[in-house]
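Shown here: the complex without one of its protein chains, the others still in place.
Order of writing sets the labels: A and B. Residues in every chain begin at 1.
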Amino acid sequence: MKDDRMNTDSSKEPEKCACEGQAKAGRRDFLLKIGLGLNAIAAAAIGIPIVGYALSSFVQKFPLKSVSLGPVSNFPEGTTRLASYRNPYSRKWDGDTAEIPCWVRHISNNDFQVFAINCTHLGCPVRWFDESKLFMCPCHGGAYYQDGTHAAGPPPRPLYTYEWWVENNELFLKGGILPTLADPKV
Amino acid sequence: MRFSPGLSASLAVLLSVLLPACEWMPGRPRKADEVVAPTAVMDFSKLFTQNCVGCHGAGGNISGSFALDDPTYLAVVPEEKLRAVITGGVPGSLMPPFSIAHGGMLTDDQITVLVQGISAWKPPAANSSALPPYSAPPGQAAAGAQVYETYLASLRKMAGDAMFADGFLANRAFLGLTSDQYLRTLILIGRPELGIPNFERAIPGQPLSNEQIADMVAWLISQRKNEFGQPLVPVPQ
Partner (left out) sequence: MIGIFRNVCLWVDDRLHVSKLFAATAGHHVPKSSGSWFYVLGSATLLCFMIQLVTGTLLAFVYVPSASQSYETLMYLSYEQPLGWFLRGLHYWGSNFMVGIMFLHMTQVFLFGAYKYPREITWISGCILMLLTLGLAFTGQVMRFDEDAYWGTGIGAAIAGRVPFLGAQLVQLMLGGPIINSDTLSRFFTLHVFILPGSVLALISLHLRMVLTKGINEYPKPGHIVRRETYDQEYAAIIKKEGVPFFPKAISKDLVAASIVIFSILFCAAVFGPKMPNGPADPTQIVTVPRPDFYFLWIFAVAALLPVYTETFLLLAGGPVIILILFALPFVNNTGEKSWRRRPVAVITVILIYVVLGILTYLGNASPWSPEMGAWTSATTEKSRVIGRSPLELQGLVLLQNKQCRNCHAIDGVGGHRGPDLMNIGTRLTESQLIRQIIQGGGNMPAYGNKLLPYEVEALTAYLVSLRPEGQPPARDSSVPAVPPKEQSHTSLPPKPHGES
């Protein structure tokens, strides 16, 4: 019973609206335009910060920062050793991923080469083999000579190298980004 | 609404059967199978098969270099020497360093596991005091030539011809690639798995004396030639 009454109530409403005058229709059109316009502005106002937040890492610049690899004595002359540095852009909750490995080749005296761990093919970690003086990649079989030049396999370029310098018998490099073909200057 | 006691009881029984049943399901991961970092592997046989068998062999496996379970070798080699060689390798020879500090992959604890595991193969009856020492300075080259000839003639009767075609131990390339200690070790322990007996049985009825071995090593060293101007293997201190 109750239902029926409610149904009739609601069915009356459109009738009431239909008998309003032209002026009201014009006002409603105007209101609609205002409503749409205001919402367009509001959408932009809310959308710009949202898109800006979501794409922040897309536009942000991450300049390289200097980090220490420790005393030069850690790298005996004539050897290539694994070293690691704390990523300058790391967060407190980064755990193990904050520590970034690299290969340090001490050629002689104050002459070094510091290679990124990432294969230039698809970024897998290359491993140094001192006996054959080769870096080998476990993913697709890339190999590099001791100076980082291409020896075999699919890598399109030599190993990525860091800019390094020695200060007070300490080895420094400029690091902080994942080297890729688009941004090979680590 | 309440469950009848019978329903509750059977539910409880079902749960108590099902939940522990999950314990022994084959898919349940076992803590023992958890992946450990390579530096945390402490199992001797795993470490040995990953790091040693390529060149050394053991337990019936044979390879290019002597077997590490060779009873003569284990009887003469001091444990500390074993550790030093695994840790830092033998510079100028083909034995690479294995410790992380020397550019290898193993921690000191892992090397301890290897040293202990290899030493544990030592036959209990071995009496090392009766044997020639593991290392000794080279003796007289002139006397060594004589001994080597007898040694070689005796070995030729025991092992196949193919092994002697290129000069055996006196091959100049072989000498260029091996340390003095390696020559001594080879004569001491032989390669029983390849038909070359150790110093006791190399010449039947006539065990080689420490002096004879040292003389032979001295003669072999004198045969090293530096034809290509390449660095010769340094004499170990």
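FYI, a residue touches a chain if its C-beta (ideal position, glycine included) is under 8 Å from a C-beta of that chain, and two chains touch if they have at least 3 such contacts.
Being a predicted model, the structure only gives us computed values, none of them experimental.
Of the chains on view, those touched by the hidden chain across the whole complex are A, B. In the complete assembly, the contact with the undisplayed chain comes from B:Ser63, out of B:Ser63, B:Ser135 or B:Thr150. Contact residues of chain B toward the unshown chain are 19, 22, 25-29, 31, 33-38, 49-55, 57, 61-65, 94, 96, 105, 145, 148-149, 152, 160, 162-174, 176-178, 186, 194-195, 220, 223, 225, 227-228, 230-231. Contact residues of chain A toward the unshown chain are 3, 55, 57-60, 62, 82, 84, 87, 89-91, 93-101, 117-118, 121-127, 129, 131-134, 136-141, 143, 145, 151-154, 156, 176-178, 180-183.
Here, only the chains that are shown with their structure count from here on.
Note on chain placement: the centre of chain A and the centre of chain B lie 48 Å apart, centres being C-alpha means.
Interface of chain A with chain B (complex): residues 79-81, 130-131.
Against chain A, the residues of chain B that register as touching in their complex are 96, 103.
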